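Omission of a single protein chain aside, the complex is shown with its protein chains in their original locations.
Chain naming follows the written order as A and B, and within any one chain the residues start at number 1.
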Amino acid sequence: MAGGMPAPVVPRANVKMVIDGQAREFPAGLTILEACQRVGIKVPFFCWHPGLSAPAVCRQCLVEIKGFPKPIPSCYTPVADKMEVVTNSKKVFDVRRQMLEFTLLNHPIDCPICDKAGECMLQKHYFDWDARIARNDGGKVRKAKVVDLGRHIVLDQERCILCTRCIRVCNEVARQQDLVMAFRGDRQLLTTAPGRRLDNPYSLNTVDVCPVGALTAKDFRFSMRAWELWATPSVCPGCATGCNIEIHAARNVIRRLVPRLNPAVNKYWMCDDGRLTYKTLHENRLAAPMIAGAATSWGAALTEAARLLGQARDKSPATLGVVLSAQMTNEDIFAFSRLATECLRTDRVYLVGAPDGWCDDILVSADKNPNTTGAKLIGGPTLRTAADLKRDLEAGVVTALLLVGEAVGPPDSLQTLVAVTAHQDPSVAAAQVALPLAMWAEVDGSFTNRQGKVQRLYAALAPAGQSRPGWETAVRLARALGAAWTYGDAKQVFGEVCAKVTLISRADWGKPEMPVQLRFANSRG
Amino acid sequence: MAKIILDRLAQQFVAGEILETGSQHGNEWARVAPAHWRAVAQFLRDDLETALNMFIDLTCVDRLGRTPRFDVVMHLYSVDKKHRVRLLAGVPEEDPSIDSLVTLWPGANWFEREAFDLYGVRFAGHPDLRRILMYPEFVGHPLRKDFPKEGRQPLLRRLPGSVD
Partner (left out) sequence: MDDPSQTARRVVIGFGDAANLPEDDELPTESMPLNMGPSHPAMHGTVRMVLEVDGEKIRSADVQVGYLHRCFEKEAENASWTQIFPYTDRLNYVSPMLNNVGYALAVEKLLDIDKRIPERAQFIRVIVGEISRITDHLTCLAASAMELAAFTVFFYLMKAREWLWELLEELSGARLTHSYVRIGGVVADLTDDFCPKLRDILRRCRASIDDVDKMLTSNRIFRDRMDGIGIITRDDALGWGLTGPVGRSTGLAYDVRKDHPYLVYDRFDFDVPVGSKGDNFDRYAVRLEEMRQSMRILEQAMDLLPAGPVLIDDARVALPPKREVYNTIESMIAHFKLIMDGIVVPPGEIYSFTEGGNGELGFYIVSNGTGQPWKCRVRPPCFANLAVLNKLLPGLFIADLVPTFGMINMIGGECDR
């Protein structure tokens, strides 16, 4: 729906009109461009975006409407009864070519060094609709090539095609007016508003919506070509909002995260902090199981862990605690809770997580853990808090810990510490046994966000080193402790989670999704 | 120009046997139900008006994602009438099997062996259905879309005294 535009006053009934000679019917309120998209008719555009208002500045979407002397922008015009639209006449094709010629007139020949190459809308539309050689033999207008706009963004003013999508993202999504157009005609430039920088917390969305390579992310520029990236759908682990994302990875390394459309959660956007959460996946990972700080095999580490935990349990289950993290997937939390109750026979299950942070009313939650809701639903009312854990440790009530997920600064009073963790943190150094944990982008699993939606993660990478998904480690510990669990894959664990928690009993595991290479895929713009 | 072939097929066979026909880029083609593969091929060879007596090609297409997954594709030519046709038959993944046409055209022998080797489609009634391009101990059917382009096969060593 065209956001930000006042709804036209039309009757509630469907609109009957003709597009390209075929009679069609559409709900009232759509624009012609949206109507064409619904029936699969391709109309090129630059400045229109489904999540932003439509200013009709680029004029690329012009179509002919019977009765109008000049072509009309289809992104702005609502459908009306008895309207006759033509999108495939010679005149419309000529107009498209002419608009592209204007747009390309001063465009720098930067494709070999431009990040957007391969996912550039200008390249795509030129190739699909124009394909004529240049008529311009003169020089091009020169502008600034590397402008530092703010915290995350670099601007190349020559590449900018003046579509104003970035300005509308700042105004309408981030609600800060950071960017403006300056000057006119072929001297028109994108620049920051007087006295401002582009530093709103949603600035990296401008890089996504920019049809060309004018706005580039400092984090991603020159790091990887678009067509070498493989896209996998997932969920951002930055906070409890759970924005839907795509992981773009090449050669088993994540290069960037981009938002994925979910009208109910994050629409088309995500915040900058969330985009940078992928960095922890490749830093300082625990690669191999450790016993007392020395790398060893999984078999030996599991045996030792089971022995230690079994010892602690047999001495007194009340001194044995299991610490879970709100950063873990539903499957991991469920498996370890079950381990705690059935095999370790303790009811001291603590839930910790990252501390609260800043929030706003756009997308960002104060709760910086992706799965607090899921953990609380699965753990049940007997789940204890981080404050409880601190108190119990200081009081010496708990002397043995199975620590899963994020680290807790290990107190010296612990006699037994088995850590299942992803990074080489202080708990690993202090633990008797440390088992490596695969992180969110390496596993199939699910998070439950603050709205109670269960959202699916797909594995984009192979687990780092020898790390394994958490639920799998729980299964092997359980078997080492004598229980005969039979989970074969994450989907089975998920099935039991849904069976146990009535609130999310209708959640669906979803279809298998193979990573898609960005090559030959249409531009993401 | 080869429309006579499609007309004769429509006259001789019913809709459940010839599933679809068409003409694209000057190629006439007909989609055959796999159970009638042999009957249709024999008719096209023996009918006086189609006279598709020369066997040209037989191969498979892996249409991964579609059910049935494989298409067995055959091209026939008539040296007398100078027209040709493409016949397709959809073969499912779970039981990729279709009749062999070796008794109609002896040349189909090697082409069917190749389709079996590279796609795993079995030809019922073939006298000697074994691999032709790959070595006998090869694992998998390489032209399938889910067979990786790069990989390793088990290394083999010939034991002394072993027969081919």
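As a working rule, a contact is a pair of C-beta atoms (placed from the backbone, for glycine too) under 8 Å apart; a residue touches a chain by one contact, two chains touch by 3 or more.
Bear in mind that the values here come from a model prediction, so they are computed numbers and not experimental data.
Engineer: Which residue from A:Thr31, A:Thr87 or A:Gln123 sits in contact with the chain not drawn here?
Structural biologist: Final answer for the missing-chain contact: A:Gln123.
Engineer: With the full complex in mind, choose from A:Ala134, A:Ala294, A:Ala499 or A:Met514 the residue touching the hidden chain.
Structural biologist: Selected residue, touching the omitted chain: A:Ala134.
Engineer: Write down which of B:Ala15, B:Leu48, B:Val79 or B:Leu155 is the residue touching the left-out chain.
Structural biologist: B:Val79
Engineer: If the hidden chain were put back, which residues of chain B would touch it?
Structural biologist: 24-27, 29, 53-57, 59, 61-62, 73, 75, 79, 82, 84, 86, 105-107, 109-111, 114, 118, 131-135, 142-143, 145, 149, 164
Engineer: Spell out the interface residues on chain A facing the chain that's missing from view.
Structural biologist: Missing-chain contacts on chain A: residues 104, 107-109, 111-112, 117-118, 122-124, 126-127, 130-134, 136, 227, 519-520.
One rule holds for everything that comes next: only the chains that are shown with their structure count from here on.
Engineer: Approximately how many whole Å separate the CA-defined centres of chain A and chain B?
Structural biologist: Distance between chain centres, rounded to whole Å: 45 Å.
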